[in-house]
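Structure first, then comments.
We show some of the complex, not the whole, and keep each chain where it was.
Chain naming follows the written order as A, B and C, and within any one chain the residues start at number 1.
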Amino acid sequence: MNRLLNWSPSWQWFHRLGSPRWFYQASGRWLPWLSLLALTLLLTGLVWGLGFAPQDAKQGNSFRIIYLHVPVSFLALAGYYIMAIAGAIGLIWKMKLSYMVMKAAAPVGAALTFLALFTGAVWGKPTWGTYWVWDARVTSMLILLFLYLGILALQYAFHSNEAGNKASAILALVGTANIPIIYKSVDWWYTLHQPATIKLTSAPSMHPDMFAPLLVMIVGFYCFYTVALLLFTRAEILRRERKSVWVRELALGGPAL
Amino acid sequence: MHGGFSAYLRRDLLLAYRRRGEAASPLIFFIMVSTLIPLGITPESGRLAEIAPGIIWVMALLATLLSTDGLFANDYQDGSLEQLLISPQLLAMPVLGKVTAHWMVTGLPLTLVSPLLGVMLSLPQEGYLPLLASLALGTACLSLIGAVGAALTVSLRRGGLLLSLLVMPLYMPVIIFGSATVQSAIDGFVWFGPLAILGAMLAAAVALCPLASAGALRLASIN
Amino acid sequence: MPNTSLLTVERLCFERDDCNVFEQIDLRVNAGDIVQIEGINGSGKTTLLRLLTTALQPTSGTISYSGQSIDLCRYQYLSDILYLGHQPAVKMTLTAAENLRWMTAGSSACPETALVAVGLAGYVDVPCYSLSAGQHRRVALARLLMTDALVWFLDEPFTAIDKQGVGFLENCMRDHVKRGGAIVLSSHQDLRLDGVRKYQLMPHTDQRGL
């Protein structure tokens, strides 16, 4: 297996990607562009959505929180899978960088999940009349937050970086199976007891004028997520490689990246 | 030695037998907390009956969770775990043996004593059989999932509550289907559906959890 | 013995959290050898023994058993070794005999005899929580009398053992190597045995003060 990795040329990119130093330098080149893109998209989406999109017939202006809520929720979920995949790659190919990405994805994801819950709760007050209901999606989101927190806590509870990385990767993988199960089960369990009075997707197929800014926001948030992930990963790389020659050179005012 | 399965099963049962008082604790915890409920919530039997399936399940879950903590901790402290890690056999088999022993001294007695709590919490007649069946399958799932958490936290001194953070989210599907089994029986629906799902979860857990625990245990020596 | 030695360690390195514990260890252990690992506190004796027993994974370098990398003959290797670490792996609630029987499951020797031999006559059926520090370690050491393992790894086996016990242990080791076994041990005390080869571990220079 190892020999395969070493000799097959098609694996070279993979190996290079595994080098923290290469990644640090490359991501340094991508970052300004990505940040710029994220900023423009988010600003456009926000101004468009909050200022120009038509008002909702039933919900009035309160619906505008959708422009925050939906992208954040999407990314909170997607972020978990990104984290789990990074962990799996780390476990299988013993790739240091992959663990660093996983470690960076945990706080970002946890923050996004919290934001999703928070925006949802704020939105819930005007629409449902209460901040909180035990609906399938809401519950699975809460459990997602717990999973994120568990991974964060586990990571920091270990003294040894290596053990912490492997442990959180294992937990992330076990959790991956859990999210769909939770979602399905809560959905099923809720409908067993009473008809679905509250559905998140109650908004009838959206008006295109409302939907376009939402799309912009979603793409913008994806870019923002990438930027955040890169920043956290770079910080982790510096911390982890602080003893290596290239980081020392960097700290001593080496070539700007 | 069947890859260590039966050896570890027997040893852990012997250890539990030597500390009978301790081994009975989850059971007593289960009973005791269930008596706290009427004190804290309501003594009216009508309202108790409504919440009984859920309460019994939640308490069974907590009792299992609390005893899971000790699954590998003693072995870690006295060096037995290190010996296990360098033994030639596949690690998953001894782990499965230990989990089975754990279930036999916690989940099984809990299941057997649950009808008593049903009486105390005025559980309706139709609920007893599904309660027994769902607890039997469900607590086995809980022991298996708990083993993964216990293995992950074994090298962290006093990981007991961290453990609950890790495994509680993984426990949630079990409790949903567990209490749904009982609830649908009480409401007059067929209760094989949720029970079958519990069975499927158990099958998956038997296959995967010992492997995940074995992987996690190897981390203990690195830390 | 032919020219392949029982255990060959080549260029073994281990780093913990990017901090070298040691670099480039080379060691050969032949049948009949007693290798005593020496070094000041914190020089990495325990770490080396745990690497040799596969409880830790080396960062680089190879360990071979009878000329074959231990990753390839893992089952065979682990069946042939015995490790006594810092902690005796003795269960407090079991009696000495039960502990020993359990630890040496599969062995044909009689645990009671072994316990009497290590000086625990009268304590065979006593739960281990009421034994003294040295008696605990004696329960674990009784494994040496019952094992078929070829290579013994002993981490400070004389801890808490009285003088007579040390003498007994030394005899035990002498018999083992006479039978063609090998022993790698760490100890701060000098052994009163012939032909003990010492391996000096240098404390790692890469100090952790950044």
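Going forward, contacts are C-beta pairs under 8 Å (C-beta built on N, C-alpha and C of every residue); 3 or more make two chains touch, one makes a residue touch a chain.
This structure is a prediction, so every number in the text was calculated from the model and none was measured.
Each chain type appears once in the view; across the whole complex the copy numbers read A x1, B x2, C x2.
What we mean here is this: only the chains that are shown with their structure count from here on.
Interchain contacts join each chain to each other chain, per the touch definition above. The central chain here, found by comparing per-chain C-alpha centres with the mean of all protein C-alpha atoms, is B.
Using mean Cα coordinates as chain centres, the one most removed from chain B is C.
Distance between chain B and chain C, defined via averaged C-alpha coordinates, is recorded as 37 Å.
A separation of 48 Å divides the Cα centre of chain A from that of chain C.
The geometric centre of chain A is 32 Å away from that of chain B, both derived from CA atoms. Multi-chain contact residues of chain B (touching two or more other chains): 222.
In the complex of the two chains, the chain C residues touching chain A come out as 16-18, 210.
For chain B in complex with chain C, the touching residues are 1, 7, 11, 14-15, 18-19, 74, 77-80, 82-83, 85-88, 221-222.
Those residues of chain A that touch chain C in the complex are listed here as 160-162, 240-243.
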